[in-house]
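Take a look at the following structure, please.
This part shows subunit A:
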Amino acid sequence: MEIIKELIIGLFYIIVFPGLLFLVIYGGLSEWLDRKFYAQMQNRQGPPWYQPFADIIKLMSKQVIIPKAADKKMFKILPFIAIAAINTSIFMIPIFSNSALYGFRGDIIAVIYLLSIPTATLFLIGWSSTSPYATIGSMRVLTQLFAYEVPLLIAVLGPCILAGSWSIEDVAVFFTNNPWLMLVNIIGFLVAIVALQGKLERVPFDIPHAETEIVGGVFTEYSGRLYGFMRLALDMEMVVVAALINAVFLGGSFGYSGWIGLLLFVIKTEFVVFLLSVLKAAMARVKINQMVDFCWKWLAPFAILQILICIVARFMING
Partner candidate 1 sequence: MPKITVPLGPQHPALKEPGSFMLSLEGEEIKDAVLRLGYNHRGVEKAAEARNYVQNIYLLERVCGICSHAHATAYVHNVEEIAQLEVPQRAKAIRMIVGELERLHSHLLWLGVAGHEIGFDTLFMYSWRDRELVLDALEEISGNRVHYSMNSIGGVRRDMSNEQIKKVLGILKTLEKRIKYYITVGTEESTILARTQGVGVLPKDEALKRCATGPQGRASGVDRDVRRDNPYLLYDKVDFKVITQDSCDVFGRLVVRALEMVESCKILKQVLENMPSGDIAVKAPIKIGPGEAVNRYEAPRGEDIHYLKANGTDVPARVKVRAPTLANFESVAYMLEGDTLADAPLIIAAIDPCFSCTDRMSLVQTGTGKSGIMSFKELRAYSIEEYKKKGIDFSKL
Partner candidate 2 sequence: MKNEEKIKQSLEKQFSDKIEVEARSKQKLWAKVDANISHDVIKYMFDELKFQYLATITGTEEGDNFEVLYHLQADEHSILCTLRAVLPIKKPDLKTITDIIPGAIWYERELVDMFGINVIGLPKGNRYPLPDGWPKDVHPLRKNLTQEELSKYPKEGK
């Protein structure tokens, strides 16, 4: 009986909360908010709140066409690998309270690695589609991965150094206890926001699926259900990274749990989404070489500067 009970609880975690269902619903709502913010900034109305769900439902009911030359198994399985990786990473990030479901020492590194799996699947998706647009798209995905991943990782390490722990939970608890120290990380926070724009492939870094250049990029050959799952994966990824930024830079739930914790979580993650939308609305897409230049010439040095500041601050705290 004990085993069955544990199994049911485990399944509940995976499928309902904080797993699949929560991510899908919250991801859809976040996408809607993102689109609404973006539309308002562009002097448009924007979609109604159920639009992302309607899109997904519509895509699910459409026919899936797989190119003959594509690797069929890979083509079908890749969207689910992306979803699985994102779903796993949410277990290590605190959501409504300051404790994660399966937190452990060094989980921040694990989360970052898990979050680069969707990017890797994007590359494989493009490569296995074999169309010229998708191939160019996947080459761009890889080039971009090497540009933004390093600044992002370094930026996230800043708070960890300050808190003296490699566990996301501990970092969140640290900032809950010392909220003023969040200001030390302001550079790292901005670097992370810009790098995330590359991770989520949004303007100005939506180069891998720049529609006016390479049509749909890596997704060119995707259709129907599989495309729907891939879009879902990107929505979920946005929630997970927003939650990660919330926990690492914005002090988690400030020790609250329950409804207040939920409210704080929603406000802060949507604030991150809002920042991402502002960046998206205010810029043009850059070229891939300009993107790499920018990441290495500006983002990476600033991220390293942040680390130095954190080390100095750490010594000052410890006296």
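As a working rule, a residue touches a chain if its C-beta (ideal position, glycine included) is under 8 Å from a C-beta of that chain, and two chains touch if they have at least 3 such contacts; residues count from 1.
Picked so that all candidates are chains of the complex that A comes from, given by their letters.
From a predicted model like this one, the values you see are computed outputs, not experimental measurements.
Trainee: Which single candidate from 1 or 2 touches subunit A in this complex?
Mentor: For subunit A, the touching partner among the candidates is 1.
Trainee: Can you list the subunit A residues touching candidate 1 in their complex?
Mentor: On the subunit A side, the touching residues are 41-44, 67-70, 130-133, 135-136, 203-204, 206-207, 210-215, 281-290.
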